[in-house]
Every structure is written in structure tokens, then in C-alpha cells.
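For reference, the structure is listed below as C-alpha cells.
Apart from one protein chain that is not included, each protein chain of the complex appears where it belongs.
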Amino acid sequence: MTLANRSLVTIDDLSNGEIESVFSLADKMAGALDRQTDVCQGKIMVSLFFEPSTRTRLSFEAAMHRLGGSVISAVDIGATSLAKGESLADMAKIVGSYADIIVIRHPWEGSAKVVADYAGVPVINAGDGGHQHPTQTLCDLYTIQKERQTIRGLKIALLGDLKYGRTIHSLIFALAKFGANILFCPTPGLEVPQNIIKKLVTEYGGEVEIQPAVEGKKRAGVLPMDAVYITPSSPHQLALMPGINFDLELKTGVDALYVTRPQKERFTYDEGQGINSSLVVNKEFLKGKEFKKTLVMHPLPRVDELAYEVDADPRSMYFKQAARGIPIRMALLALLLGSREVAVREEPDFFRSKVNYPIYKGGYEVTCPNPVCVSVQGTETKYLKPEFKIVSLEPLTLRCVYCEHGFEPKYIASADWHEGRLDTKKYHRADSHWARTIKPENLIVFNSKSEAEAQGFKPSRYAGAGHPGGD
Amino acid sequence: MTLANRSLVTIDDLSNGEIESVFSLADKMAGALDRQTDVCQGKIMVSLFFEPSTRTRLSFEAAMHRLGGSVISAVDIGATSLAKGESLADMAKIVGSYADIIVIRHPWEGSAKVVADYAGVPVINAGDGGHQHPTQTLCDLYTIQKERQTIRGLKIALLGDLKYGRTIHSLIFALAKFGANILFCPTPGLEVPQNIIKKLVTEYGGEVEIQPAVEGKKRAGVLPMDAVYITPSSPHQLALMPGINFDLELKTGVDALYVTRPQKERFTYDEGQGINSSLVVNKEFLKGKEFKKTLVMHPLPRVDELAYEVDADPRSMYFKQAARGIPIRMALLALLLGSREVAVREEPDFFRSKVNYPIYKGGYEVTCPNPVCVSVQGTETKYLKPEFKIVSLEPLTLRCVYCEHGFEPKYIASADWHEGRLDTKKYHRADSHWARTIKPENLIVFNSKSEAEAQGFKPSRYAGAGHPGGD
Partner (left out) sequence: MTLANRSLVTIDDLSNGEIESVFSLADKMAGALDRQTDVCQGKIMVSLFFEPSTRTRLSFEAAMHRLGGSVISAVDIGATSLAKGESLADMAKIVGSYADIIVIRHPWEGSAKVVADYAGVPVINAGDGGHQHPTQTLCDLYTIQKERQTIRGLKIALLGDLKYGRTIHSLIFALAKFGANILFCPTPGLEVPQNIIKKLVTEYGGEVEIQPAVEGKKRAGVLPMDAVYITPSSPHQLALMPGINFDLELKTGVDALYVTRPQKERFTYDEGQGINSSLVVNKEFLKGKEFKKTLVMHPLPRVDELAYEVDADPRSMYFKQAARGIPIRMALLALLLGSREVAVREEPDFFRSKVNYPIYKGGYEVTCPNPVCVSVQGTETKYLKPEFKIVSLEPLTLRCVYCEHGFEPKYIASADWHEGRLDTKKYHRADSHWARTIKPENLIVFNSKSEAEAQGFKPSRYAGAGHPGGD
């Protein structure tokens, strides 16, 4: 099977079988890193880095060179073309006519999807804002797989900034997809976003237990867990004993401890003032029984959350994670460029149900409320139309197809009103029963009453000012 | 014939025959872009970009890699060596000893010529301030040639910023050289500079008709033309009917419409305030009969002057223009590096008369009045001597050999005065008959009376204070 001409924008773009195939090609290449220079000869990769990055870019470029390919790169390009007002679509089409594959990092969430939509060549997302960073996730999974031979049924603790880390977001869904259990151990104030929890339950079929109280979180040697995700493959009784799961989970040991640094560059002002984690993973911390065989992981760079004294510990995996980025990216580049083909296990993903959500294509200027979403940027609105998945009716929830941000609009109407019969041109509260009765293809949403009324809609009896959800 | 060791600083550095040879090699290479990796193996190209640029640099670098060559690049180097006070000549000599060919972009006009003079290896100008950008012009011409099989006799409309666009300036002379007619359609306030019009008439032998009045320019669907250049090859009767040429030209259809963005980064403050073009080339605009078969071109990046809805129109050529930059630059690199040779039609250029203007080498500190000319920069005056072509005697007009900026000095004198006979050491107004009587090799020019008198010259009767041209 060929992966040629495919793009990797989110980790979901690859099935479990395909990811395993990347791993098995990486295994082969890792055995002879310097003897692969015939694989991509004559091919050109372009690195487009709109945000500073050294490690990720150098890793991709080293991988392409190890394959015998060429690299052209544009680093920190915020100041150049964008200053001239160029759109991502134009940039994508043009560099897509120069090179055979594009690797892009960009601060706008959803930007990699836009580039993939327009480039005409395969695109790899090397980080789009706080959204995803799927190749980091591949390195993480590959490391777990290599060290534990499987991912299914393992218990992985995520520690630190679970709110802003894009590597964390990609990793959560990947772990769920492969049937791992997740212990959420956030720095207080940097908990995992609600829409990720929801997606886990809806699309991956597992259960999430929330820690009822905060007390006790800071007991020495105890993980500051606030939630547990248990896949359908795990013993169900755990989920039936709310409140004690947390201790149970720890007693049987943690398979991997994934530490992250606070993504201070994405903090709001208030967060910048208030959040201060003093938890340091050091020798002392790792003395706990539950960490006896734990893989200590970190996407790097680290700041103070992971002590240098751990480096010499055989449980430390973070430099191996980084080094494995080379064979993983080599395998991925070779496959997407069509320079190598691999056998792919064809069976469907077990732990992930592909939901075909109805699509809301907007109209009346409903836009994604995420200010760093690619779809709301001045240069991009000239050609991009907002588009949302209707992921839930109660409450009515839309998810932007670009940045995957979810939101709940307040008012709705039906496009199915009759010209001339203005009494049918009415709007309703989104939390009224109308959300379920209007057909998706007729749905119109508004963020405020004034927006609805500006379009000529009148309030129905389900849009009353005194009701919850009022303007 | 070999083009090895030649440089491309202005589009005039290549004869028509040589340009056609570049095109025919580009044709061959375009058929197998990924099978040319043996052409420049072992050769090194250096990109020196003193101004931000993504597209042009990536295009050159991709081309070099497609040829199997290597690339070293220095991007946005304003902050490094120049900060240490290094001159272009030193930089040129040094990198010329590292690499086999230099591609340079620099904000100073004439900088590419200086680099070519000192490097010892071939140099390609990738844009020197507002002066020239000859490889963009090659892509433009190549696109017209591919789509229309010829350039001679075509009618090309140039739309937008005709004042600051360096791509426009290179293109105008190239079109004239190949016998095309040009319709000038500037954004008001951004008309093509006078010295370009003059050069067209003097050196390319055609005629320029200026639109007498501005009225009517903004009729819907009508190009805002203010001048027409008609080559000697076009039916002469057109030129005999002043005033109606403009309509006639349009009735028979426009072969190509070359749209440009306002080069706001080069605007003066007043221009920044006042100029505001609302003309947008969109589906509606292109409905006019005269555009039925028009190639819609743009050097990109675009801002708002060209609507995205045109992208899907078969007349849109701008992404093809960009893509054709690869085979064009491959052919050019291979030829200048001597890695390929081609047959070149030997006959002289038909539409361009090579004028051997006398040279004025200055003295008495006459310098180019263009503040972004390379010859007046502090680091360069240590070794560069100003040098000018005397392109006209009435009025006396000098053209800088570096930036090609033309200017009319106010006062002149003859170096042929006799020591001891101070009555012959006199200066005159440049617009007096003396301009024609002083031999070019004796000519001395001054920009002011005080400058002349500081050098010991006294006013002649043709330098009176009350006369026009006074200090």
C-alpha cells in the first residue's frame, strides 16, 4: 500500500495500521541510518517555519539529508512575505510548485490544513499554534512501543501544562486510539481543555473520571492527578469505583511519565501572573514505588520541571525520544514522497469511531471564535469560507474544521422559512428544542440576538429575553 | 556558444538570441525536472539576501538542487557583516572564493553590478532596490512566449504600480527589445518614470503616445491607460492618429494584462497617505471584450488588486509564471556555470540600438543624486568612483552606470582651461550652448554655483543669476 501524496496534518490522518507501518519502516532504517542516501535522491523538501524552532526543523532536515534528498528552507518568515500581505494559499501553491513535500510550522491553528488543501504536494504539520504536532506524537508513541512492545492497556501519566501543549493534545488522542489509559496530572490552572475530554468520550468510547477534590494533590511522591481516562479495553470495575480509581491506578505502577514544560509563551496575562508549579521530577520524586519501571519522557526543551540528575537514570527516555525523531521522520518522508511502500494492516481502528458529523457551512458571517484560528485572519478570509462540524445538538456545539476549536452558538434559525411569509422567519434559543428539529442542512446560527435581527429574523417564543442564554 | 562566466545584472546583459536559448534549454529541462541531477554536481551556489525574500530565494535554491548542485545561503544579512562595516566588494571577493555562482538581492540600486565587478564568479541579480529583477522578467517573457508562441507585435497592458516595481522596469525594456507594444495603465500617482520613457524612445526606437487628459480613465471595464508604447514593428498609422490610439488598441484586444501590487514599502510619506487604488482585477473586470483571450499575469505576491475568484479562470497565468521560475532558473544556472552550452542565434537585436554613450568619470565630487544608489553609500565610497553615461546634451543628462538613475546637472565647465589664465576658468549654465561645445572628455559638472566657485571657477556670461537654472 502506498501513502504517497498523503498529508499529515493531525495524528488522526493516519490509521493505527498506517502508524505501525511507519514504525516498522523506521525500525529498518534505524539499523542503517547512513546507508539510505539513495531513497529520496532528486527530491526536494521545503521547511516553512513561521515560528522559531531549531530542534524540529533540524530533525526534519537531517532526516531528508539522510535519505539523500535536498532541503530548501525559510525560517522565521513572519517578517517577509506575510508583511507583503500574502495568503497561506498563495504561498502553498507557489512553494508546492518548487518542492516535492512541505514541512510547515505556523502560529495559526489550522494553518497546516490550509497549506495541505492548496499545495498540490504532501504537507507535514510541524506544529500549528496550540493545535497539533503529530510527528512529535509519532516519536513519543514509537518510544513507548520500542520500550514496552505495545501501547494497548498501558498507563501513561501526563504531567505539567496540559492546556497549551500541542504535543500533549496530539498525544492524548493517539494514546486513546491505541487503547492506552491516561492519568491527567496538570499543573493547577493548566488542566486539559474540556473539548478534548468530550472528544475522548464521544469518539474514543472510553470513560473519564474526574477527581472530586483537590486536597491531597500535593502529598509528597504522589502524582497531582485530577482525571483518569480509561479505555474500553480496561477492566471495567475500575470505572465502577469512583474516588478510589486514582489510588488504584497508582498502586499498580505507571508505565510512562510524560513531563512537559509550561508553555509560557501562550499564557494569558493572568496565567502568567498566577501559575507557578514547583513540582520537579528529580531522583527523589522518582523514588516512589509506582515509578519503579516508569519511562520518564519529555518532548524537550525542558526548563526546571525535570532535573539534570535524572539524565543518567536508565528510566530517562527523553534523549532517546529526540534521537528517534530521525528514523521516524525518515520513514514518514519516504512514505509520503512515495519513495518507499509498506504493507499496512487493513483492519479498522478499534478504539476510534469515525463519526460523520453533519457540516455547517455558515452564512450570515458566523466565524470561528478562536482568535488564532487560520480561518479568521485578514489575509485568509479573502478565499477561505468558515466551515464547522455539528458535533452535538444538546447543547448545540460546532467544531471548526480548521482549528478544531469547539463552541456553543446562542441562537439558531431555519433557512427553511417561506419567502413572503415573514412569520416563519424566526430565531430561537440554541438550547430550546428547536436545535433538534431544524435539519442540519437548514441550520443557521447566530452569536447574538442583534446579529439575528440584523438579518431580518424575529424572536420566536423560544427566544425570550428573560430566558437563560439571553443576549 | 557558451554563456559561462557571464553575469546577469540587467535584462540587457542578455541578447534576444541568448534569452531564446535560455528558453529552449528551459523547455528541455521542464520535461524532466527531476532527472537533471547530474548537470551541476559538485557546484556551489551562494544566496546572498540582504532583503527579506522567500519566493525568489527558494526558487533559485530549488533550481540549483534540481540540477544536483549545492547551496549555501545567507539570509537577511543586513544585521551581520554590514554592521561590522564591510563593503560589498570585500564580501563579493570572499564569497566568490567559496562558491561557483552568486545570487544576490540587495536594497541598494546598482549593488548587483558592484558584486559582479568584484566577485570573480558569475553573479545573478535577484533584485537590487527599485532597479531591476531580470530573472522575474525571464519568467514573465517565457510565460508569454509559451502561451502565444511569440512576443513580437503583442499588446501587453501593465497595470498598477509602474513607478516602484522593479519587475516592471526590467519587463518594459525586455518587451520593447522583443518588439511588443506596451499599454501603460498606472495607478494614478504611480506612473512609469520619465527616464524609462526616454530610454524607450532613444534606445528602442519606438514611439510613446501620452494620453492627453485623465477624464474617462475610470469608465467601468476600461483600462486606466495613460500612455502607449508602439514599437517600430507596429503599423505606423496608429501613431499618426493621436488621441484615438487608446481606444483602437483596446478594440483589438489585449494579449496580456500584467497586474502588480503597490510597492508600499518604497512609497514616500506623501504617497503613503494619498495613493489608494480601488481597481481590482476580478471576474467582472475581465468580462470586457478586450480581455477575451488575455493572459492574466502577476509577479506575486498579490494583495487586493487581483481577486482570488480569478484563480480558477483558464486565463490566469500567475501560478504558472511562478512554477516556470524553476526551469528558467535551472537553465540560467546551468548556462552561466558552464555546465551546459547552447546554440545562440547570432544576429544582432533588432529593436534595440546599443548606443555607445561617452562616459563622464566625475571629479570635483559629483555624485549620483539617488540616495539608494550603491555608489553613494559610506562603505562603498572607499573604493568606488562615480561614473556616468552622458546620454543627452540637450538637456545635458547623465545616467549613473550603477543604478541607471538619470539627472540633469545645472552647471558645467571645461577642464581645458589654461593654467595661469584664470579668465578661461569659467562655468556656464548647463542649458546654454556650451553643453554642446565642451568635448565630453573635458566636461566638468556642478550641481550648484557655490560648488563651482568653491573649485575656483568664475561665472561666465552664461551663468547669470537671473537666468533660469540659477542656484
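Order of writing sets the chain letters: A and B. Residues in each chain are counted from 1.
Simple rule for what comes next: a residue touches a chain if its C-beta (ideal position, glycine included) is under 8 Å from a C-beta of that chain, and two chains touch if they have at least 3 such contacts.
Given the structure is predicted, the values throughout are model-derived calculations rather than measurements.
For the chain missing from the display, the contacting residue among B:32, B:94, B:280 or B:454 is B:94, taking the whole complex into account.
Contact with the undisplayed chain is limited, among A:31, A:301, A:314 or A:378, to A:301. Residue in contact with the omitted chain (choice from A:93, A:261 or A:389): A:261.
Across the entire complex, the residue among A:61, A:161 or A:451 in touch with the chain not shown is A:61.
Contact between chain A and the unshown chain involves residues 34-35, 37, 52-55, 57-59, 61-62, 65-66, 71, 75, 261, 265, 300-304, 308, 319, 322-323, 325-326. By the touch criterion stated above, the residues of chain B touching the omitted chain are 41-44, 46, 70, 72, 74-75, 77, 79-81, 83-86, 89-91, 93-95, 97-99, 382-383.
Everything below uses one rule, namely that only the chains that are shown with their structure count from here on.
One simple way to say how far apart two chains are is to compare their mean CA positions; for chain A and chain B this gives 49 Å.
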